[in-house]
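Take this structure first; my questions come after.
The complex is shown incomplete by one protein chain, all other protein chains being positioned as in the whole.
On to subunit A.
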Amino acid sequence: MTMTKTIFASVIALASASAAFADETFKFAMIDPFSGPAAVVTERIEKVLRYSVDQVNANGGLNGQQIEILTFDNKMSPQETAIQAQKAIDQGARILQTSVSSSNTFALVDFVNKYNRRNPDHQVIVFDGASHDPAITGEKCSYYSFSWVLDADAKTAGLATYLKDRTDITKVYLLNAEGSSGQTTRQSVIDKVGASRPDIEWVGDDTHPLQKITDFTPYIAKIKASGAQAVITSDWGADLALVLKAAGEAGLEAEWYTYFSTGPGAPTAMAQSGLNGLVYSVFDGDAGIQNEGLHAHEAAFRAKMGISASAFPGDSSAIRALSLAAAKAGSNDVDPLIASLEGIEFETIYGAPAHSSPQNHQIVTQMAVSRFIDVPEGTLDEEGTGWGWENVAIIPAEAIALPNECEMKRP
């Protein structure tokens, strides 16, 4: 009995070992909500990722090895993320990426930390493609995880820098959803913008339920009554679209400073609202940045995929950094890859220099403040609306570099 078991076990071990050797592709797992309301975001991220990977593969892949993308549906749940991560590893994935929600990213980093401790001979890397929570490269930072977008605090710091020169704005209204993302951003705005512009008066501070409101007109009436010149909001998705449409209907003339207005559907709603030049995006970047490389990339990407690439910079950055790091390391093994990913210097799709900070594995790069306008014919627009981004300020990386709370445990 024991004998058969041993033989059986060794046969399986041999089989899996030879499978690993015969393995010709470098497996990159994308663990995101492919079903449910958030799937619209995943759909676009997948396009950006596939495009970047195709470019790397066309140039010979990672040290001659082609990258293969595997997709896993985490149904927007942290528990399911961990389950899918195990499945991805079983299928041979070496890098696991999640993008859509910070809580899923935390779950994935947690899972991989444990997995790598238990399987020191078969470790994996986490890529965070678009989540927003500063804690991912802050107090919860991990040696195995790399973040490829600016976090909420960095963006707020950028907004604070921009508003320093906008002395005409003195009355600001805060509108955020309940829940951790909305509330941390709200506090961060009060702290950072409050510090750079102590003269700003917060004429309103509203918290509303997340993605449950169908009629935002009462909020617009309140904003109007407060005399606000600007509204800062971390709203996203349907909330952002509805609140901007309501503002347009009521003819509200306040400026909107938003974190997520590059996301799917928001440009359509903004163009419908008719708020010409009143909605500002505080983001990593957008198609309005003056850079020839960016415009060429956007044109090529749109021709192939039909959507704009600049709304999801993290996935392009991740693959660019990975390809450079693999070339530098001369190996596709996890340890040398991590070593060369630390501090890797590359260029983002916005044509800006970037590097991954060796201290906390967070991308360090510039950001942009742009406003949404009815663009002239022939300029890059968004979602076929004829409206697009006009850059008003580039905030350099130094201005948004914040002290980090990461105490990284290194093996």
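Criterion: a contact is a pair of C-beta atoms (placed from the backbone, for glycine too) under 8 Å apart; a residue touches a chain by one contact, two chains touch by 3 or more; residues count from 1.
Assume contacts and distances are computed from a predicted model.
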item	value
From "Preprotein translocase subunit SecB", "ABC transporter family protein", "Spore coat protein CotJC" or "Branched-chain amino acid transport system permease protein", the hidden chain's UniProt protein name	"Branched-chain amino acid transport system permease protein"
Residue, one of A:25, A:71, A:103 or A:217, that touches the chain absent here	A:217
Options A:54, A:249, A:347 or A:374, residue touching the unrepresented chain	A:249
Touch with the omitted chain, as defined above, among A:124, A:241, A:289 or A:375	A:241
Residues of subunit A in contact with the chain not shown	37, 39-40, 43, 178, 206-209, 211-215, 217-222, 224-225, 238, 241-242, 245, 249-252, 264-265, 268-269, 271-272, 383-385
